[in-house]
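Note that one protein chain is taken out, while the other chains of the complex remain in position.
On to chain A.
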Amino acid sequence: MIPERWLNLGVLTLLAAVPLVASLAGQPFTVTLATKIAIFALAATGLNIALGLGGLVSFGHAAFFGVGGYACGILASHARNYEPLSTWPWDIEGTTQMLTIWPIAVLLGGLAALVIGALSLRTSGIFFIMITLAFAQMLYYFAISWPTYGGEDGLPFYLRGDFPGLNTMDPIQFFGICFALLLAALFTFHRLHRARFGLSLEAARQNPERLRSLGIRPFHVRLLAFVISGMITALAGALYADLNRFVSPAMLSWHLSGELIVLIVLGGVGRLCGPVVGAAAYFLLEHWAGAASEYWQFWFGLLLLGVVLFARGGIVGALAKDHTHD
């Protein structure tokens, strides 16, 4: 048993050190794997705000991931083809600048979360799970049947976005960008958790009536948490699109929503580094077990079933001794 703080430090150091060493040793694949882990950890950190702190089991976070991804893909492909996005009423050009793409992706993700959240937070429990899933599925089918941006085939855009002073096509430099954003999101999560907002969010989960009697409306707190959560996940979506230089409806699929929840639960619900540990465990398992068996998801399903039924608290919960969240 080790203090959670040291565990977090160790995990993040490891996640930064392994790709650095791999890059020096000429192993770009390992760097890409670490980048994928960092991006999914970022997406799951977004979900962790809604799910871990607020207890809002959103089964539709793929919606925000996909919105971020498509924002990035659409802007980039317009810029590469020198086609303006629209000519009326204003001229809007595409862009490949990450510093422009990110705010747009985050804003659109937040907007989607505001609409979906405002509708689905009117309900709770099983209803909330089903409705978030249904809205994500709505965007999924829309992306499939809208032919302008590739429809079912997806949209390739060949080059990553540009970042001032960096070569984003170099795996280790792109990893650096993703890792820095992950750290920023973890810092945000940490500060939110300790702030008045985070406390009222946890209170909204544990005892909404008492929170209401204190003069704070649970609906507003939850909606704000849902929007922040969607924004962070959308940012991760934009990075994932850049990693693959490709977006497709798969980024919006319900399977991805399920995976994000799995990452959090594997790592530890509501834990700061739960998503990071969960993402690392999941993708390393996918890498190794996927190489051993084509049907590795069968065994992963059994493992997950065992974790849910018999081992609660996730990996961080099993390793760290201070139970801040139970």
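Throughout what follows, a residue touches a chain if its C-beta (ideal position, glycine included) is under 8 Å from a C-beta of that chain, and two chains touch if they have at least 3 such contacts; residues count from 1.
Rule of thumb we're sticking to: contacts and distances are computed from a predicted model.
Only one chain is not pictured, and the protein name UniProt records for it, out of "Cobalamin biosynthesis protein CbiM", "Amino acid/amide ABC transporter membrane protein 1 (HAAT family)", "succinate dehydrogenase" or "Putative ABC transport system ATP-binding protein", is "Amino acid/amide ABC transporter membrane protein 1 (HAAT family)".
Among A:111, A:134 or A:192, only A:134 touches the chain left out of the display.
Screening A:29, A:146 or A:288 for touch with the missing chain picks out A:146. From the set A:57, A:85, A:250 or A:319, the residue in touch with the chain omitted from the display is A:57, counting the whole complex. As for the chain not pictured, it touches chain A at residues 51, 57, 59, 119-120, 122-127, 129-131, 133-135, 137-138, 141-142, 144-148, 254, 258, 261-262, 265, 269, 295, 297-298, 300-302, 304-305, 308-309, 312.
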